[in-house]
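The complex is shown incomplete by one protein chain, all other protein chains being positioned as in the whole.
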Amino acid sequence: MSDKLPIAKAINAGLRAALESDEKVLVMGEDVGPLGGVFRVTDGLQKDFGESRVMDTPLAESGIVGTAIGLAFRGYRPIVEIQFDGFVYPAYDQIVSQVAKLHFRSSGAVRMPIVIRIPYGGGIGAVEHHSESPEAQFVMTAGLKVLAPATANDAYWMIQQAVQTDDPVVFMEPKRRYWEAGEVDLDSEPMSPWQSLIRRDGSDATLITYGPMVTTCLEAAEAANEDGVDLEVIDLRTLSPLDLAPVHESVRRTGHAIVVHEASRTLGLGAEVAARVTEECFYSLESPVQRVTGYDTPYPPSRVEDDFLPGIDRILDAVDHARAY
Amino acid sequence: MSDKLPIAKAINAGLRAALESDEKVLVMGEDVGPLGGVFRVTDGLQKDFGESRVMDTPLAESGIVGTAIGLAFRGYRPIVEIQFDGFVYPAYDQIVSQVAKLHFRSSGAVRMPIVIRIPYGGGIGAVEHHSESPEAQFVMTAGLKVLAPATANDAYWMIQQAVQTDDPVVFMEPKRRYWEAGEVDLDSEPMSPWQSLIRRDGSDATLITYGPMVTTCLEAAEAANEDGVDLEVIDLRTLSPLDLAPVHESVRRTGHAIVVHEASRTLGLGAEVAARVTEECFYSLESPVQRVTGYDTPYPPSRVEDDFLPGIDRILDAVDHARAY
Amino acid sequence: MTIPVSASVESAPGADLPLVQLLSPEGERLQHPEFHFDGDDAAIRSLYRDLVMSRRIDNEAFALQRHGELGLWPQALGQEAAQVGSARALRKQDYAFPTYREHGVAYCLGVDPALALFRGVSLGGWVPAEHGFALISIIIGAHTLHATGYALGLSLDGVVGTGDPDRDAAVIAYFGDGASSQGDVNEAFDFAAVNHAPVVFFCQNNQYAISVPVSRQMTVPVAQRAAGFGFRGVRVDGNDVLACQAVTAAALQQARDGGGPMLIEAVTYRMGAHTTSDDASRYRDADEVEEWKAKDPIARVEAYLRSNGTIDQFFTDIAAEAEQLGEDIRAACHALPEPDLAALFDQVYTEQTDELKEQQAAYVAWRSQYEGVES
Partner (left out) sequence: MTIPVSASVESAPGADLPLVQLLSPEGERLQHPEFHFDGDDAAIRSLYRDLVMSRRIDNEAFALQRHGELGLWPQALGQEAAQVGSARALRKQDYAFPTYREHGVAYCLGVDPALALFRGVSLGGWVPAEHGFALISIIIGAHTLHATGYALGLSLDGVVGTGDPDRDAAVIAYFGDGASSQGDVNEAFDFAAVNHAPVVFFCQNNQYAISVPVSRQMTVPVAQRAAGFGFRGVRVDGNDVLACQAVTAAALQQARDGGGPMLIEAVTYRMGAHTTSDDASRYRDADEVEEWKAKDPIARVEAYLRSNGTIDQFFTDIAAEAEQLGEDIRAACHALPEPDLAALFDQVYTEQTDELKEQQAAYVAWRSQYEGVES
């Protein structure tokens, strides 16, 4: 069976499936109950699973993650919603010093199967703190896994796979794509979430991206195609651990790598990808890895966000730059 | 006039000079008063400048940074001590969402001349959370500046320069070098803190490092010298903004770059340095930029920290690897 | 077993506890043993004017949002008395740290409504030091610590407890019922208490944090929190502008006199949705809203004034003035300059860095390719 669902609804369906298949699964966060979350991602879940399994918490992110840790100690599998990217920082200590480290601290005796859902990224015309891309802060933290689905099908399956993972997973949801619909295969055995995927084959250069920028990169590839340039597009899907083998293989073929993300350039994920791709493909690279990213400023007022964020033009410029190197 | 001082005492003297030269300068934190800080870096300051200028705060890092922000609003220049690296995370939200952003948010109308001192890094045989290297988390945050002195002279001057900066500065103190003495020139006009510095000239490869690893890299260079390998050692000094021009110039000469830091590899500062050096020196590089770093695990029990941290052997192995590439 | 949950607003903690009230919903003046409104009817008329103007600003901005001129608007409808009453207790030398909903406070302090922010053309919109009004804090609770630090600065500056009414200063920190759960807010209480800081914590308990009723944030009224940190908390009818003014004035005076912090819980109601993006019908009954309509903060002042000799003309004039204000706001909104991303690179630091200069130049060069090109 398959269904055409917007990403938000696909995650909702995935959460529902997770709640159904394991009674230890809980959903908790601000406004996840009767409201169904500000993006309606948890819509209807409290009604169907009750207030004990879908809990509106007090307004305190550290408290939410901290109590989720205690619940995990007790054998639960909490799915925590952080309302917007910029609100995760009050919980940062609990995430990096506790969630990430308890398995290591306990030599494996304690498991933290917690999923931290974060709607992230810009492009929705929002006010400050509502458009950030904090994924690098989690990717750099040993002990966390980080997933970033880009399509409805991945959203549906990866949220379930995240919940089944015995390690903590930061689940980055591409909020500006919440309303974009895609085909969801409700039956088929999903591929592993810990693998990157070539979304478009190409031979002239490799675009490496994830989350909301996958669509943008595919559009860029279409545009390039009209100019006779054939771009490969790789969707990383998992940001931690990174699965770069397909990227290396691709770059060895194309000779050019362009990483694209919304987060600022300095120490964005692109830095790590650039460093590793260069380490692995040194003699194949015909140009240095290009990074097309947000600028190194705080996220600007939304009226100029379209210029701040990588768009098709900037991506194609980088491709040209690389190929002309 | 010059004096031989351990780094901790050099910072103490620098703080004293800062308190003397501007009555708006305050020191605040946990145990900075009668105790003089757990490392004695604020020793004697409360006695001499009083409880209103050197304040023991309640035990709450977010509260410390948050109230420092209010004091900055009121025209003060607070120097905040975070007792150990691992305790900065409860204040992370105030640092990245407020301290870093208020100047930008206010279109320059609000200045945040706050210095956040963080004794960081391992090698002192401490328990968990006392040996971390969180600098990348600040370097990636637009609006913050990050300094990392490596010598007593830099420590003495850079803390004063940090205090004079109208932007917020995260001041990373190499705690395992606190007791290492170095010559401090108490008179001479200091060089800008926003510049990196070649600590040792060499022609065969370039070691790029900062903070506690500067000493280690210099030792490695001495050891290499005995084998006839001539290493250049660059002390970055400023981590944000990065001053990579001297690095690029050096790498163009040597053809090999090796970045060394204690922080874990993934998205450590080395990733950014590797990405930029490759962008700038693509045709000069004879090998991919090597990263000699902590492993991608949480900081381990201290009995094995010497193996976790980069040491001379691992640095020289990386040099050999690069030169044999 | 399930966790005990009580989500209905009738069971809101302290719903039955007495509040300081100086003007009943019917417009009758009430006496309180401790708190008194000092002004005469002219003063009440002046408060009335600010209430009406505040509401007008709010309504106008709401309409602008509905017309697509603003990206978002958080209505303050129903909270005008709490905002005007408290703001009118401030002196020139005092300082306020607002949330995103303090449109009435902004108005009283002479700050233009936060249209620029909600239009997406600015992250701020005014120079805080010019008005004693900090920029809006969107991270819930963070600014209560800033307020406390600022208050500490007042103490350090020696402008507390000198006895000089033009000099002694205090700070007010606005926050909501939901915010009271944040660690930062409780740290602010603690830092204020131990430093005896001249700060008034003003909580508008409007019964909701987005969809979450106050009963999910606390089990006893937040006013009671203060005693646990060693200072006083007072509950006041947040729809009673006289009571809000009187209690806030007393609290600020205590702070200015060196008497330390105070917490005020203004019990009120968010008549609108959380913001224009919210749909309140998903989580609360229309009945509840109706009930609170009867406690409207403006109607009671009008009732009082009308039954105490204020003539029609006054109300007509105010209405006309409000009409004009509405027009001015629309015009001001349309006149807001668009931001320039190129210029923003200069605002990250006091001194531009080389890195940003390069990125700025690259951006400008890139953009110039498209200049004159229709998109």
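Order of writing sets the labels: A, B and C. Residues in every chain begin at 1.
Criterion: a contact is a pair of C-beta atoms (placed from the backbone, for glycine too) under 8 Å apart; a residue touches a chain by one contact, two chains touch by 3 or more.
As the structure is a computational prediction, the values presented were derived from the model and not from experiment.
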(request) Give me the visible chains that the unshown chain touches, in label order. (result) A, B, C
(request) With the full complex in mind, choose from C:Asp58, C:Glu80 or C:Asp184 the residue touching the hidden chain. (result) C:Asp184
(message) In the whole complex, not just what's shown, which of C:Pro25, C:Gly39 or C:Gly230 touches the removed chain?
(response) C:Gly230
(message) Considering the complete complex, identify which of B:Asp48, B:Asp166, B:Glu183 or B:Asp313 is in touch with the unshown chain.
(response) B:Asp313
(message) Need a quick check: the contact residues on subunit A for the chain that isn't drawn.
(response) 26, 52, 57-58, 60, 62-63, 65-76, 93-94, 97-98, 101-111, 142-143, 145, 166-167, 194, 241-243
(request) Pick out the residues on subunit C that sit against the missing chain. (result) 1-4, 13, 152, 155-158, 160-161, 180-184, 186-187, 190, 193-197, 215-220, 224-231
(message) Across the whole complex, list the residues on subunit B that are touched by the chain not included here.
(response) 30-31, 33-36, 38, 50-52, 55-60, 62-63, 86-87, 89-90, 125-130, 265-266, 295-298, 300-304, 307-308, 313-314, 317
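Everything below uses one rule, namely that only the chains that are shown with their structure count from here on.
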(message) Farthest chain from subunit B, going by the mean of C-alpha atoms per chain?
(response) C
(message) Counting only Cα atoms for the centres, state how far subunit A is from subunit B in Å.
(response) 31
(request) Find the geometric centre of each of subunit A and subunit C from their Cα atoms only, then give the gap between the two centres in Å, rounded to an integer. (result) 36
(request) Enumerate the residues of subunit A that touch no fewer than two other chains. (result) 62, 86, 89-90, 128-129, 266, 296-298
(request) Mark out which residues of subunit C touch at least two other chains, giving numbers and ranges. (result) 122-123, 139, 183-184, 344, 347-348, 355-356
